[in-house]
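Coming up: chain A.
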Amino acid sequence: MTNSWTDIKNTDLVIIMGGNAAEAHPCGFKWVTEAKANRGAKLIVVDPRFTRSASVADLYAPIRQGTDIAFLLGVINHCIRNDKVQWDYVKAFTNASYIVKDGFAYKDGLFTGYNEAKRDYDKSTWDYVIGPDGYATVDDTLTNPRCVWNLLKEHVAVYTPEMVERICGTPKDKFLKVAEMIAECSSPTKAMTSMYALGWTQHSKGSQNIRAMAMLQLILGNIGIRGGGMNALRGHSNIQGLTDVGLMSNLLPGYLTLPNEKEIDLETYMSTRGFKPLRPNQMSYWQNYRKFFVSFQKAMWGAAATPENQFAYDWLPKLDVPGYDILRALELMTQGKMTGYLCQGFNPLLAAPNRKKVTDALSKLKYLVTMDPLDTETARFWENHGEFNDVDPSQIQTEVIQLPSTCFAEDEGSLTNSSRWLQWHWPGGTPPGEARTDNWIMAQIHVRLKELYRKEGGAFPDPIINLDWAYADAGEPTAEELAKEINGKALATVYDAADPTKVLAEAGKLLPGFAALRDDGSTSSGCWIYSGCFNENGNNMARRDTSDPDETGAYAKWAFSWPVNRRILYNRASADVNGKAWDPSRKLIEWDGAKWAGYDVPDIAPTAKPTDVGPFIMNPEGVSRLFTRGLMRDGPFPAHYEPFESPLDNLVAPKVRGNPAARVFKGDFEQFAETASKEFPYAATSYRLTEHFHYWTKHCRTNAVLQPEFFVEISEELAAEKGITKGGWVRVWSKRGSIQAKAVVTKRIKPLICDGKPVHVVGIPLHWGFTGAARKGFGPNSLTPFVGDANIETPEYKAFLVNIEPIAGPVA
Partner candidate 1 sequence: MFPPVLNPTTVPQEPKFGERDLMRRSASTVTPPAQRQTEVAKLIDVSKCIGCKACQSACIEWNDTHPQLESNTGIYENPHDLTPDMFTLMRFTEWENPDTNNLEWLIRKDGCMHCEDPGCLKACPAPGAIVQYSNGIVDFVHENCIGCGYCVKGCPFNIPRISEVDHTAYKCTLCSDRIAVGQGPACAKACPTQAIVFGTKEEMKKHAEGRVADLKSRGFDSAGLYDPPGVGGTHVMYVLHHADKPEIYAGLPNNPAISPIVEAWKGVTKYAGLAVMGVAAVTGFLHYMVNGPNRVSEEDEEAAQRLTGDRSS
Partner candidate 2 sequence: MSTDSGYDVGKGDSVHPGKPVTVDRYTGGARINHWITATSLVLLALSGLSLFHPRLFFLSALFGGGQWVRTIHPWIGVVLFFSFLGLFLRFWKLNLWKREDGTWLARVRDVLAAHDERLPEVGKYNAGQKLVFWSMSTLIIVLIGSGIVIWNQYFAAYTTIEQQRWALLVHSIAAILAISVWITHVYAAIWVKGTIRAMVRGSVTGGWAWRYHRKWLRELVARPPTKEPTADRKRTAAE
């Protein structure tokens, strides 16, 4: 989230699209209710299904899954055509005026530089014209036809309300109503908030779905202000924390990136991470990258990381591919190239796409270690559960070791929520049986491995033997110790760069925040963005002060919000070019002539003059990007692409199938149903229900009682067509698998008329498996295609094709 859950109460318009906040985030949804009840805010829900969120919405518009970009570009087109743009914001705070290289173009669904064989782009033309001064060229009048604004205008022109209706199946009048309500928020005194979740991410163009809305929010001037923002509703209590500390194969903590194999030394690595400002005076905060990186290396290897050994740069793994995401890992297991798997707090048998492929992959492992508080399906993948897990254990040689771990309520630590708040929690119960904390398990593995390496040597023992392990109990580091390590310490006394007489942190003390980080090895920090969470003031994550001056929704003394306890990112953009709030009633920070001050920690240097320094300090431009240069694999603008399995050809680019830049493994293309398939005529989507959390709560009897059995949802029209009865059994199958489920026949799903043809939607909730207290069932991943988002490989769970028929019921 750019903003926070509590800030949603300040909004005038909530748009829930690509998510179902009431259903999947009921507790956070209270802030929507607050905005509605106290401010008269309106709620719009755009979804293929009339969801629980829709049940309390002021306006619901149906949409075919996987067509959000067409819808959003349609809204942008509407705003541009009707002059519903917050011009001052767009001109000053976005790259609308930047001139783009001549070679860049978009035609027939493809941007310049496409290589069909590699399914990738040469992105060299996707950039600004750089002037002789080394800065990007701009045209403040927005008249240059090559400026971002005009390219955008041209790019979205095709997405007329009629085209939106044809692609999305959203009736034109509903679309226009939505567009009009959104367009009203171009006023500086009106704010719209976007709440989205996996309904946008789980697509082969998930990142671009979010980009499209982010662009719209910039055009409306809604980023950085109270009640605005792009608010990703994270799907797990700590999934924000997971990405923050870089639990991705290509990331280091704090959104630093792992080197690739070509980056053979620190200097080469840093050469592409300089982030030289693209406009004069800009902060381009990533210029501090080296400080964050070196401090991370010091946190990892302590005294062993020295300037002489490039701060142990060689001990970091180097990537030979863009990333070892879960899809690639499973692919490697299938190929027999990955033979061991430590599966911690994850249930890929139900969470990864194409379950058959997952079973095959796990069956080829030598060993599988699961660390989980629950008896997961993954740990039991080898066990025959009739049709619910139809495997032959005698044919599976994988050795499975289950390590029972504590659940969040049984141990101490912090969880980072969608608001970027690090909230400390204390154990509320004693772990059952032999369950141990994840810290204990990981430390025990490490200590034993270290001992083995010490005794036996090996090909490359250095990273493990030298790993800094200065905990009171090497066998079980405490949460506090780890939190302090993440926050960072001064290894030598750190002085203020501007005033060398001023001590920022004495040697050995905890750092006040990441501003104190140094690139000379005098500081350490496990995750720079978290620095400040546990400093000499104590454990800031454990703060529970609910005071909120002027009820701005900031709650600045509750827990710790990264970065530096900032509650709203880009909050400098809440004020105009001169530093005055766009909307005085929404004041966040203002320029008082000498410095920035207000309710929140300024997202800018406190003394940076408003007319000089742009609000988007992380970007070398100092402004936000309507055009992302080469930062996205699949294009600097979002474009409508159909899902890989679609009931319709791409109406704006008929030759393009799926997202042209999305990675597809060999053999997986054959497992996609063809476009407008007769064999698989129905558009399926998957989602959560409020009664359950993922595959966890089915282990809890109360939740199991509240939603006991797997089902699929279909319209009354499809039910009538197929002879399916309410509560009757159905079989649903895709090109990859088949499942059986009860049928919920509902008015909440209606056939969508896309390009003149009816498209029936089949809704498939997840939550059921073959372990736990609920009835045995299937997950949608038995059906979903093995393809992910072009940028981050989030599997395409939200749009695929199936067929459905009534059946007598499973053979018990």
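Behind the choice of candidates: all candidates are chains of the complex that A comes from, given by their letters.
The working rule: a residue touches a chain if its C-beta (ideal position, glycine included) is under 8 Å from a C-beta of that chain, and two chains touch if they have at least 3 such contacts; residues count from 1.
Keep in mind that what you see is a predicted model, and the values were worked out from it rather than measured.
The contact partner of chain A in this complex, picked from the candidates 1 or 2, is 1. Contacts from chain A toward candidate 1 in the complex involve residues 22-23, 26-27, 29-30, 33-34, 36-38, 40, 50, 52-56, 58, 60, 690-691, 701-711, 725-728, 742-748, 773-775.
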